[in-house]
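Down below is the structure, laid out as structure tokens.
Excluded from the complex is one protein chain; the other protein chains are retained at their positions.
What follows is subunit A.
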Amino acid sequence: MGGGSSGGSSSRDEFGRIVAKMAVAQICESVGFHSIQASAMETLADVAIRYLRDLARAAHFYSNLAARIESNAFDLIMAMEDVGPAPPAADPSRPIARSSALREVMRFVEYSEEIPFARPLPRFPVAKKRLAAPSFAQLGEAPPGSHIPSWLPALPDPHTYRHTPVWPDRKREPAANRLEQARQRRKAESSLVALHSRLSSTASMVFKDREKENSGSEENGSGSGSGNAFLAPPLAAGAKELMVVQFGGFKDGGGGENAGVVPQVPSIVEAFASVVESASNGNGDGGLEIQDGGGGNENGLALVEQSQPQPQPQQKKGELLESNRSQRVVLSFDFGGKAGSKGVFAKRILAASKQQQQQQQQLLKRQRSSVANAEDDKDERKKRAEQIITQGMDTMAAS
């Protein structure tokens, strides 16, 4: 017995428990106590609740025994006799109205003062009134299917169970759309102009180097080295792979401007194409192509600056475009330098000491030329960028 005596849901019982505590405290006060310990109060309240419940339960049992559902006073009196102390002489013939328990209670009521409860109480537990779902007839709907009577609650609306996609509600007027488009166009144009100015500035720088390269490449085509030691004949295939590594370094230096425009693909393809070129053994075609490429490059650059495509230069530009796409011009153009640097790295790794020294010397020279190579790489990328720019400008002009 004690705190856990009230079984079932103690959370629902809380209110009743508190009220019982208040009543018990009032009774104690009437008896003469000034105060009461908290635990004692809880205990006494529990006892009182338990007593109340037991009495009611017993009365209910008695009424059930008499085949009734509603209890009456006799049931309760008999229950009181059961719960209370045993009467001195339990005589079944004695009328119930004279039971000792009842008499005691009556005596108690007579002599004790009336102690009304301190606070007014609402009727509890309060049952929440749930809104019943409207029926078919109330809604005026026809139930789907003849087997469903109309007085049944209506079926839920389809939007409650059907999942439909939600479109973002963008209420934009066409004018705002146009403004937005114009703004974006202006942004793109300004960025293109900036890029273009940068390209044109560097293009002028590269011109001189290019001419050097052209002369060097021609010599390469002819097969004689005129002091550009880096224009050495092609080397074994094993060296090609190393080329990629070094080329990566150049690319970073040279492709900084156009890194955003040109992806890394050219380097890989360039490497492969250089393999192809070396396989074809750097014949005069490469030189010719170089020349053409060189000429086309110049023309191409000029073309881009003017943005006036003429038929012949356009052809060359077309060649340039195609060659750029096929990567042939790019690769053949850089062929000499690449080959030289490839050779350097290959021989380094193959660990021929004398050759290493020579190669190191060559490497130094090639490094000097690699700057030009880098700028050549820059050129290639600039060409690509310019292609993209022109394409973009065309589309801009068209829209």
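Note that in this section a residue touches a chain if its C-beta (ideal position, glycine included) is under 8 Å from a C-beta of that chain, and two chains touch if they have at least 3 such contacts; residues count from 1.
Definition applied: contacts and distances are computed from a predicted model.
J.: Looking only at the UniProt record of the hidden chain, which name from "SUMO-activating enzyme subunit", "Transcription initiation factor TFIID subunit 10", "Small ribosomal subunit protein mS39" or "Signal peptidase complex subunit 2" is the right one?
T.: The chain we cannot see is, by its UniProt record, "Transcription initiation factor TFIID subunit 10".
J.: Among A:Ser30, A:Ser197 or A:Gln391, exactly one should touch the missing chain; which is it?
T.: A:Ser30
J.: When the complex is taken as a whole, what residues of subunit A touch the one chain not shown?
T.: Where subunit A meets the chain not shown: residues 1-2, 8, 16, 19-20, 23-24, 26-28, 30-37, 39-41, 43-44, 47-49, 51-57, 59-60, 63, 69-73, 76-77, 80, 95, 97, 101-102, 104-106, 108-109, 112, 114-117, 121-125.
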